[in-house]
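With one protein chain removed, the remaining protein chains of the complex are shown where they sit.
Let's turn to subunit A:
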Amino acid sequence: VYEVFKNVAGKYDLMNDAMSFGIHRLWKDHFIHRMAPVEGTKLLDVAGGTGDIAFRFLQYIQSQNDDPIMVEESFSIPTNIEAGAYSIPSDYAEEEKIDLSGYKEDTSHVTVCDINQEMLNVGKSRAEEAGIFTGIDWVQGNAECLPFEDNSFDAYTIAYGIRNCTHVDKVLTEAFRVLKPGGRFMCLEFSQVNNLGLRRLYDSYSFEVIPVMGQVLARDWKSYQYLVESIRQFPNQKKFAAMIRQAGFGMVTYENLTFGVSAIHSGYKLLKVVK
């Protein structure tokens, strides 16, 4: 797995776009909308090497702060006028680090963890280009054995990473461990297309078109064949939901995106552990 992603890292984003015709951006946007994070959330993004989810998370929170939806303030005269107290628009954020933590004790923070340093490096350079310096950490680590303490994150996400892990149940139990009680586990992953007609189409597209694209664009047939096969051997939506439940999560739900090509699974670490 390490080798595959070492080879793939450089052209990862390009290949994602080509294979899914850019839909993967929509899927990730929808994923973050489903999470609907509030200011002050601490996120752990596992296998999120190039930082797609992490950047979207920060952008979502910032956009919430920029136009807050205040209920009572639209009807009454605002009494609390502090110029830009809690959010500094990105225009004013210059190259030097701006420490926003002085304004609010718990600013939102995302820790990106990946087993592969190359992917993290790509992510770091993307962050620098985008001008994001605070609120994001890049840590190398194994999803089956996370280098974090118990009960330390509000939310755990893993986008298109879990099918590559050898021991999915270990990843799930680790996720359960590092989440705070009341925290949310969210997983975005390729899943089974239930509609039979579409499934044939999808299968033929996967096995015939994608490795060819891989060869043409990244000169790597084998990696993309591996990718397609790993999608097939991953458990389907219901089985995966059962596995999440077995790891101890409650309120496990899943949502299909584009007829099941992708699926969002979500679970909560409830306060009283049942199993």
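Rule of thumb we're sticking to: a residue touches a chain if its C-beta (ideal position, glycine included) is under 8 Å from a C-beta of that chain, and two chains touch if they have at least 3 such contacts; residues count from 1.
Basically, contacts and distances are computed from a predicted model.
Its UniProt record calls the unshown chain "Ubiquinone biosynthesis protein", which is the correct pick from "Glucosidase II beta subunit N-terminal domain-containing protein", "Ubiquinone biosynthesis protein", "Eukaryotic translation initiation factor 5A" or "WD repeat containing, antisense to TP73". Residue-wise, the contact with the chain that is not shown comes from A:A241, picked out of A:M19, A:A241 or A:V261.
The chain not shown here is touched by just one of A:G40, A:G131 or A:P147, and that residue is A:G40. Residues of subunit A in touch with the missing chain: 34-38, 40-42, 69, 71-72, 154-155, 180-184, 238-239, 241-243, 245-246, 250-251, 266, 268, 270-272, 274.
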